[in-house]
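Heads up, one of the protein chains got dropped from this complex, but the rest are sitting where they should.
Chain naming follows the written order as A, B and C, and within any one chain the residues start at number 1.
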Amino acid sequence: MQHVLPDERGHYGEFGGKFVPETLMTALEELEAAYARYKDDPKFKTELEFYQRTYIGRPTLLYFAEQLTKHYGKAKIYLKREDLCHGGAHKINNTIGQALLAKRMGKKRIIAETGAGQHGVASATAAALFEFECQVYMGEEDTRRQSLNVFRMNLLGTEVIPVTSGTRTLKDAMNEAIRDWVTNVETTHYMIGSVAGPHPYPMMVRDFQRIIGDETREQMLKIEGRMPDYIIACVGGGSNAMGIFYPFVGTGVKLIGIEPAGYGLDTGRHGAPLTKGDKGVLHGSLSYLLQDEYGQILPAHSISAGLDYPGVGPEHSYFKDNGLAEYSSITDKEALAAFQLLSKKEGILPALESAHAVAYLEKMIDKTSKDDIIVINLSGRGDKDVQVVADALGVRL
Amino acid sequence: MQHVLPDERGHYGEFGGKFVPETLMTALEELEAAYARYKDDPKFKTELEFYQRTYIGRPTLLYFAEQLTKHYGKAKIYLKREDLCHGGAHKINNTIGQALLAKRMGKKRIIAETGAGQHGVASATAAALFEFECQVYMGEEDTRRQSLNVFRMNLLGTEVIPVTSGTRTLKDAMNEAIRDWVTNVETTHYMIGSVAGPHPYPMMVRDFQRIIGDETREQMLKIEGRMPDYIIACVGGGSNAMGIFYPFVGTGVKLIGIEPAGYGLDTGRHGAPLTKGDKGVLHGSLSYLLQDEYGQILPAHSISAGLDYPGVGPEHSYFKDNGLAEYSSITDKEALAAFQLLSKKEGILPALESAHAVAYLEKMIDKTSKDDIIVINLSGRGDKDVQVVADALGVRL
Amino acid sequence: MVVTKLNRIDEIFKQLRATKRSALMPYLMAGYPDIEASLSLLISVAEAGADLIEFGIPYSDPLADGPTIQAASEVALTTGVNTDIAFDLVKKAREKIETPIAVMTYYNAIYRYGLERFAGNAAESGVDGVICPDLPPEEASPWSEAAAQYGLANIMFAAPTSTNERLKKIAHMSRGFIYCVSLTGVTGARTNLPSNLTDFIGRVRKVTDKPLAVGFGISQPEQAKQVADIADGVIIGSALVSLIGADRETCTDAAAAYISKIREAMDS
Partner (left out) sequence: MVVTKLNRIDEIFKQLRATKRSALMPYLMAGYPDIEASLSLLISVAEAGADLIEFGIPYSDPLADGPTIQAASEVALTTGVNTDIAFDLVKKAREKIETPIAVMTYYNAIYRYGLERFAGNAAESGVDGVICPDLPPEEASPWSEAAAQYGLANIMFAAPTSTNERLKKIAHMSRGFIYCVSLTGVTGARTNLPSNLTDFIGRVRKVTDKPLAVGFGISQPEQAKQVADIADGVIIGSALVSLIGADRETCTDAAAAYISKIREAMDS
């Protein structure tokens, strides 16, 4: 089955679209046109591939986790090592792509939103490399909790603007970035960090991230001579999951996205819109999201800042409703245990986000056999999370 | 000129040797024998190459720093991206090698010393992967300053033992590790983290690190079709520098090692034994070191913990006295400036150690021309140093 | 149930056009500064000379709004106001005033409430139109149809960045009037009108003869006067909201006085 969404209007079935102020519509049309023009342009592709290879460090490894496999004694477990990307996460795949596009569009300035700072740092990195002026919106609460990342962005030449509205976290930072964009739309490119936002972002970010899946497919065929049986990835906005899923859609490989169940799905303190949310519009597209009966957005919770978002990319909503992927969830506690397990068994500290995907092994490995193959997308490294993990485990540093 | 040192007794001219308690001599002989046996063993080499490729992520990139090159407008500048290694520094090249050897020697336990924690984390990582029991000695002072790294090692299953003797820093941790080794020599492999210590360590660690230079040579020939003119690397114990220098010794490429000048060479608060030290014996080998007129070891100082060591690998002393490499030094302040420059220009935060090598550009680039090629060994990434840099720049996080 | 009587919005613009006057269109927010006061404000502002009132339902994520309305929304939401209560306030106001009322809210509040249900309840409460700042024409059809079914005007936005092509589409689809955003930016009082406003309004005029109201940034009587000279309606949002927020005790009178002053300037 060939999957050919979104449609011309940026819809994935009933999801997606462009729900933004009229002021931005022309900019979105321009972006769409520019992207359509360059995405298959040989020079653009060559340049993108050049930076993927020489700067990001692609291809990243597809690593056979021998110790972890031994530990469970069931399916063979592989890790796609996005944590080895420059910067330590998959986010840079997207920001380098968008920066190259923004350069061609003649933009001089980049803005971005960030939660814990991963996408902010990735944006600042791309901005430094390609000499853009860059400003990153970050909830005031987050700037305090993640002051090291704020300084990291500053070192990269980016100004971080603390956002004091709403819940002062990621979703408000995104609101504020959109407000900036509305105001400075002619000079500025808005660099969205996941497969969320109005069309063409979910499509474009997916395309920049699908390199993860393309490589995985090629590497798996080379190593094992066949396709994997399962692919597991965490879902915040959904970009790393979409990136690794996309080339496998419709091939029969089981695609499993893991949302953060936070304190537990029943506590109401989680970040699992696909599992527990309702359809609605947030940040420019229609998708599942956490909201009350009047459509007011509810705050998300996850121990992992990168998954702490009340929405999700619209294509995942489509995948869910059409059975192209399954979605499940993992609590903070389960993610913490997986963080520790992978560290001990493989000497690899996963990002807490990625630890959610690793944790899902506990729930599904029993139904696999030694002949099965699982790929987990290790979307980022865990060094950024060591303090959070220590706090959660009650270790005083 | 073929460089064929050390001699049979582990001497590099007058340097090197095995100045250790008699209790350890047999262990050193065994290690020497095991290493001699396996280093050219095809199965060992294949296994080492397997982990280099599939776990560490080798080959690392040789990256053309276009923005930095533009900034100076002189020689072309390349960065050897050891910061992209799993764990974030070159240290793992050595620990994986030693762990594979220790496995073959039937050892069950690994001990290591660490300053800021880089080598400790790399040792803990290798220990986790190959299921060794692991204990790491770390100055008590350092365990406090680097509590995140202590916890990181704990997560990897390693116990960190705070060392309360002497200056409570790296050199004392190394003393304590040697004491442990003397006590448990039969079951335990001591994993030294640099080209220091008694023979065969300086040779063995060099051999495990020379992959940096071997790759650089091959990559440079492929990219530029010729050898570089200069190679610059920072020198703490000297392993990253030796690793990249070694395959270029005697080829005419100018090899430049950069020691930490700390507050300034004249302040006495630095870590530059090659520049300002005297010959002596520390931790098992004869080399240049910081000491008083009675041979008491003097504490080193550098803003970068990984360079904060009063000794240096004996082969560097030999290189210096025989003109096979030049050595210069860079102050804390200069390194900080280079840290900021590289972050802004290339979107790459270098380890403060590596920033010393980058900083040397300021001192030498004027005498280069656009036809020249410089390679800087980017031995590690700077994420670990963000707090230190903020403190040094007076930024409150 | 299809409402067939002529919409109050069309009515007012017909009247104003006949007298060559521009509409004064203040923005109020349900639940701001509190629920009761927002009802008194509806009435007093109407009586002070408003031709049409925009009545905002506060939203958690008002991404087209500047700091003033964002802050007001946060306050309003803490009063427990919601869509039903907002409709109820309109119904109560209708006991006293006949001024056209357009509810302003973000699309998710409509979508989640249910398009038909929202339109039906709004119309039944006496609401005349709906303004939804994050619903461009591309996505507007389902809502437009639901609104039309209940005789509600779906008022759409035109922006200086809109191409002529888009302006045509917007004008064609918009009912009641067209909300012309004076500048590229969010809501919020500004001291000067954008220099290219006349050109922009001219561009919109070329594609439609529907009434054009200008909003975003207007706060001073002189600005209102200048806008009144080129457009059919003058929208006053953040300036009024911030005046209301400044002193809750006196806000009803202060708002009325401010609206009278603007009215005066516009009619001068």
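Just so it is clear, a contact is a pair of C-beta atoms (placed from the backbone, for glycine too) under 8 Å apart; a residue touches a chain by one contact, two chains touch by 3 or more.
Remember, it's a predicted structure, so these values are computed and weren't measured experimentally.
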item: Visible contact partners (per top-of-document touch definition) of the missing chain; value: B
item: From B:17, B:87 or B:382, residue that would touch the chain that is not displayed; value: B:17
item: Options B:5, B:111, B:178 or B:195, residue touching the unrepresented chain; value: B:178
item: Chain B residues that touch the omitted chain in the full complex; value: 9, 17-27, 165-166, 171-172, 175, 178-179, 182-186, 278-284, 286, 291, 293-297
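One rule holds in what follows: only the chains that are shown with their structure count from here on.
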item: Most centrally placed chain - per-chain CA mean versus overall CA mean; value: A
item: Centroid comparison with chain B (C-alpha atoms), farthest chain; value: C
item: Rounded Å distance between chain A and chain C, as computed from the means of their C-alpha atoms; value: 38
item: Centre distance in Å when chain B and chain C are each reduced to the mean of their C-alpha atoms; value: 67
item: Multi-chain contact sites of chain C, meaning residues that touch two or more partners; value: none
item: Residues within chain B bordering two or more other chains; value: none
